[in-house]
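One chain of protein is taken out of this complex; the other chains stay put.
Up next, chain A:
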Amino acid sequence: MRPTRLIPLLLALTLAAPALAETFERQLANGLRVIVKEDRRAPTVVHMVCYRAGSMDETNGRTGVAHVLEHMMFKGTPTVGPGEFNRRVADAGGRDNAFTSHDYTAYFQQVPEHKLGEMMQLEADRMRHLSLDPAEFAQELRVVMEERRLRTEDQPQSLLFEQLTATAFQAHPYRVPVIGWMNDLENMVPADARSWYDNWYAPNNATVVVVGDVDHQAVFKLAAQHYGTLQPRQLPVRKPQDEPRQLGIRRLVVKAPADLPLVMMAYKVPVIRNVEQDVDPYALELLAAVLAGHDAARFSTSLVRRQRLAVEAEASYDSTARGPGIFYLQGSPGEGKTVSELEAGLRAEIVAVQERSVTADELARAKAQLIAGQIYKLDSMFAQAIEIGQLEAVGIPYAQHGRLLEKLQAVTAEQVQAVARKYFNEQGLTVGELDPQPLPPAARSPAAGS
């Protein structure tokens, strides 16, 4: 099962059956799901464990705990001391890391293929036996606060995005930043991490993804050996926390040290809930591609090049998520232009699609990009593992991946026009503006001159 077999299929767009055959899946008796994709181009393997618990499962006062626990997962078990996990991976000639999102938490290693068993042993150990030592916890919390300072506090764009999201959502936990609010971090205690770990870190809430130079039968055997002995557990009830209907436009301003203003617009839109029956999420994906998917897309051609309204303009949308969807537009105004002029320009691009739809050429181009992107993704084992983990985490079986691509290929210009009309109205819109604040003179002079 070489990945090359997918390619003619991708191109012929007859993906379903054989694309399915390319990955292999098994569920252990304890509920753990194992998905294997064979890619034999280099003698290495990516091993990833995804827990279906992310910041959207946190509660008030404990925001950021999903991510803090992710950090603590490297701080030892009774048999593997603090920092030992990283050392063992490094000694195996590997690299490793982890990430937390709104929807899930993932841990991954890339190692020479013969080290896969050792990685499974380490992951299985910390799936059940984490120490959560209070002294290590206190130290690591300081590291996480430094991470928040680095990624958010001193980053005007991140601050704006954080505030925008917190405004667009009021009930749904997507309103909370993944890294957590600083004050919650300052007041977090080891017991918070412990209860998070006990709640969610169980084989029946996890998926193991393996991509690389492996035989799937051998991987299933290794997985049963290392993960098979872990006991499943009752998971907490997940409340829907649906966002109430937005009743009108919301606006906010963030003031931060910067030079370029920035406007971000968030429209509430749906995401994929039923791969077969849904239409709108696929049309929204193609709308994003036609607006800003490449250098010849509308934003670049019209807003940046022709009108010079923007120095940069982007559109982004992800059709896969556990929670509600957002379609983002953003841009920085060009010289002599204002944020409101740019906002009007961004809206005008939407109106153009609402009134005149998109051309057949544009749609074909967007689809060509999409197929090429899928093939280019095969060049990265990490990208393949993350794609599998992400789909599984949001509840779309990876087996349906081929169908997703087919549904995208089937989108028509009329459907793109229809979603532009249906979702892009003031009712569901939140607009954030970055109002740049000049630096104190002392900060400006030495660097400008150097």
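As a working rule, contacts are C-beta pairs under 8 Å (C-beta built on N, C-alpha and C of every residue); 3 or more make two chains touch, one makes a residue touch a chain; residues count from 1.
Criterion: contacts and distances are computed from a predicted model.
A single chain of the complex does not appear, and UniProt lists its protein name as "Peptidase M16 inactive domain protein", one of "Sugar ABC transporter substrate-binding protein", "Imelysin family protein", "Peptidase M16 inactive domain protein" or "Alpha-1,4-digalacturonate transport system permease protein". Although one chain is not drawn, the whole complex shows that of A:Ala171, A:Ala218, A:Ala368 or A:Ala410 it is A:Ala368 that touches it. Touching the missing chain, out of A:Thr63, A:Thr77, A:Ser101 or A:Ser332, is residue A:Ser332.
The chain not shown here is touched by just one of A:Thr44, A:Thr105 or A:Gln415, and that residue is A:Thr44. On the side of chain A, the interface with the absent chain consists of residues 2-4, 7, 11, 41-44, 74, 82-83, 86-87, 90-96, 110-112, 138-147, 149-150, 153-154, 257-260, 293-297, 300-301, 304-305, 308, 311, 332, 334-335, 364-365, 368-369, 371-373, 375-376, 378-381, 436, 439-440, 442-444, 446-450, using the contact rule stated above.
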